[in-house]
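Only one protein chain is missing from this complex, and each of the others stays in its spot.
Entry: chain A
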Amino acid sequence: MAKEVLALILAGGQSTRLGTLNKKLAKPAFTFGGKYRIIDFTLSNCANSDINTVGVLTQFEPLVLNSYIGIGRPWDLDRKDGGVNILPPYLKEKGGEWYKGTANAVYQNMDYIDMQNPKYVLVLSGDHIYKMDYAKMIDFHKEKESEATITVIKVPLKEASRFGIMNTREDNSIYEFDEKPEQPKNDLASMGVYLFNWEILKKYLAEDDKNKSSSHDFGKNIIPAMLGAGVKLYAYPFKGYWKDVGTIESLWQANMDLLKIDNELNLFDKDWKIYSVNPLQPPQYVSRESKVVNSMISEGCKIFGTVVNSVLSPGVQIGKGVYVSDTVIMRNAIIRENTIIHRSIIGSRCEINEECSIGKEDSSNITVVPYDYFMEGGTVYE
């Protein structure tokens, strides 16, 4: 049956800059906001935008991600027709190869896309944190009779050179695309959310594949090629919270952003819920001698110490006399008596013994304790 929209989530990129935390995890599977994994945001956006056919393109360390997504039930994506499909690279008649770039990853799944037979293909990143109604973007695309629409967000001009910048006319049509310009002419950065008419995208992907010097990337190759050939491209302006959490600092910062009163992401919004695989844990317990201030605490946590400006994932235990501030602690980590932690990310299942000191209060760096780390009592770790 023909579909109007097929969403493809690019989830195969290596998490190089998060490797100090966990080397064996695809970036979209990293824990964020206590109980979520990063990909929950994109999947929930799809569910909330009534997009019920989603392909997730995986390649790098996909095991946790694959089992997490499963048949897509938590995001209401276990559908009779459509639903979620995990798409790793596979062996074809003429051999097989890894995904060589974002565009190549989609190109290699041409048969899957044709099988779903969509009118539009929505290309998304699995490692961005934001809430967005894709349905509105699709309406915009139709209204403008666009052939390719790129979502843009205003960024501070001084940071614009880190992004792909769209130069647009008054009607939002794009006349120029600058990938990481030294002298940005504009502050409209691409969010890596693309909507294409499938017939057109298919043609450009095939052409790009023949070009041996191409890096097979949407931003670097496909969009400029389309612009050059006069394809109708529009910029769809997005307002709201958006963060690419590709580094330890940005992952930490995005968690801290959640603690701000009236933070834009507002996880408490009943009309745009973020769905996830909910942990099987009893309620959290906060003891009489403990103190919890400006923090987010998940199910199954047991708090006997002090927690300030921190985000705790399910099943974290904080012992007596522990002091934790400005820190993100991931699933089932145990922090024993009298340990002090500042400005850190503590990986899942870590066991931090008594009287350790982790991180520095006045440092500009974020201290990382990798997943499954066992720390002897009394260790000073910075």
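Assorted remarks:
Keep this in mind: a residue touches a chain if its C-beta (ideal position, glycine included) is under 8 Å from a C-beta of that chain, and two chains touch if they have at least 3 such contacts; residues count from 1.
To be clear about the criterion, contacts and distances are computed from a predicted model.
The chain not displayed here is annotated in its UniProt record as "Glucose-1-phosphate adenylyltransferase subunit GlgD", chosen from "Glucose-1-phosphate adenylyltransferase subunit GlgD", "Peptide/nickel transport system ATP-binding protein", "2,4-dienoyl-CoA reductase (NADPH2)" or "ATP synthase subunit a".
Residue A:S295 is the one among A:N45, A:S295, A:S325 or A:T367 that touches the chain not shown. In the complete complex, the hidden chain is touched by one of A:G95, A:P156, A:G230 or A:P283, namely A:P283.
Of the candidate positions A:K35, A:K131 or A:R336, contact with the unshown chain belongs to A:K35.
Within chain A, the residues in touch with the undisplayed chain are 33-35, 74, 261, 267-268, 273-276, 278, 280, 282-288, 290, 292-299, 307, 311-312.
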